[in-house]
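Once you've had a glance at the structure underneath, I'll fire off some questions.
What you see is the complex with one protein chain gone and the rest in place.
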């Protein structure tokens, strides 16, 4: 296990190296220097700032310096907010995004799995059709439109929930629902079809032939096998929540990392763009590792990266 | 048993003459077996939801051309006399903060959104099919390198890639499509590769069994449906994704720029005035959802129709 983790850690570092390199190149390709949009800056001052941030150095020096900094988890200063480092921005905003993200993941998983399971158990009944209509609507409504609609009805019209900000649990409900709905719908469909496959499998027949009752067959035998595809979907789920936070945090005025990222994009604050991109990628790599570890816990056929005698 | 009791004694001696089989009839029965596509189409037609989706898309397609002329307005002329008007007889969907007719803008937006969605999905398919087919067909080292490249590109979240590209690319319709297809094709490439690899082994067996004249038939009976089916389904399900991505980017201000208007830009403008003029959000938002829904149900219907075994 130790060896496996070291191996995985190594490949994560390699991936991160590629990602840092690619984002660095992309940002170099961006039109204009980092201060270009602020026309008021006199040339001498721009020169001074370039000097200060090492922007006059040859590219490869800049690149190696950046790599070195990133290796020490230092993403450099923001160009737009003087006196703030990218690390400051991440540290200050990430907790909001993390809270919101975890809440959304919990919602998406619990409701999605529930809908999928009851749809499969009541296959071809009105329960099934209703659940699947909810699911297809869920994947057809973009998260930012749902967010706006929820905000309009529940906050502005009915006034039962706060319009924006992120000060209490009540504040988290609307954004979390908006973020969770599309992945929830995917999970419901995934869970349903996987559950149907499992319920038709031979080992479920075996379990029934033993005289176990339907509840035991469903919960002890079917569920654990049917949940595997959902576990594999956890990676894409994290991605969906993460990219969804770009718009949702904006709409609900939540000072999270997603909103900071969008700000940095509109401000062309290149160091912040690079820093948050690298941070997001690292976050994603860690969650994928966690998902893989989780998988080995659930599926006895898989032992730390090696696929066992999967039949 | 299922038939009325038969009294054996009632049978005639002539009943016991050997049966003369009508060869022509046997031919006719086997000739009736319908082709894969006819069969799939028959199953598809039974899916009401998918037919509804088809109807919606056809309707939206027609309206994207006729909508503007019908309204009598264009999508870009500001009219400061009628800003933010609620839907009325003059302006069926109301007007926006610059007094532009939302009905006309909605159908113009339909044209742009559908164009981007379909174009991006088509380009994804073309690149994906070529990439996947080459990797799957040659296998070995070529396959390994090509799929490794795809894997690395795929490991960065799609929307993040598109956003980063839009930061550095000059803004415009085609750069938007370029950014969206930059990694969008990978999914398709993986599907096609899988199919081709599987077929390659089967084709070998088939070719060994049947020679010459029949190989065309095998091509059309097995190869084409087996790859074309999944490609069509993926294409159909990629379109709503692309429409979503365009709207998402436009919402962030990275998508199409004025004077062009898409459902995404309309949504984005409307959300800031949501509290006062919710109808401005309603129309573009409704049509985005309707379009995505339509493509999703068509895609689902196609998947069920093309793969009856997977039918749930």
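Labels A and B are assigned to the chains in the order they are written; within every chain, residues are numbered from 1.
The rule is short, and it goes like this: a contact is a pair of C-beta atoms (placed from the backbone, for glycine too) under 8 Å apart; a residue touches a chain by one contact, two chains touch by 3 or more.
By definition in this document, contacts and distances are computed from a predicted model.
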item	value
Protein name as given in UniProt for the chain not displayed, "ABC transporter ATP-binding protein", "Acetolactate synthase small subunit", "Succinate dehydrogenase/fumarate reductase iron-sulfur subunit" or "Transcriptional regulatory protein AfsQ1"	"ABC transporter ATP-binding protein"
Options A:225, A:271 or A:287, residue touching the unrepresented chain	A:225
Touch criterion as defined above, residue of A:51, A:95 or A:214 at the omitted chain	A:214
Residue touching the undisplayed chain, where the options are A:130, A:201 or A:232	A:201
For subunit B, the residues touching the chain missing from this view	1-3, 6, 8, 11, 13-19, 21, 46, 311
Missing-partner contacts on subunit A, residue numbers	124, 200-203, 205-214, 220-221, 224-225, 298-301, 308-311
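Here is the rule we use: only the chains that are shown with their structure count from here on.
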item	value
Of subunit A, residues touching subunit B in the complex	15, 18-19, 22-23, 26-27, 29-31, 123, 136-137, 139-142, 144-145, 148-149, 151-152, 156, 192-193, 196, 239, 242-243, 246-247, 250-251, 262, 265-266, 268, 273, 277, 280-281, 284
Contact footprint of subunit A on subunit B as seen in their complex	152, 155-160, 163-165, 167-168, 170, 240, 244, 247-248, 251-254, 267, 271, 274-275, 278, 281, 285, 288-289, 292-293, 296-297, 300, 312
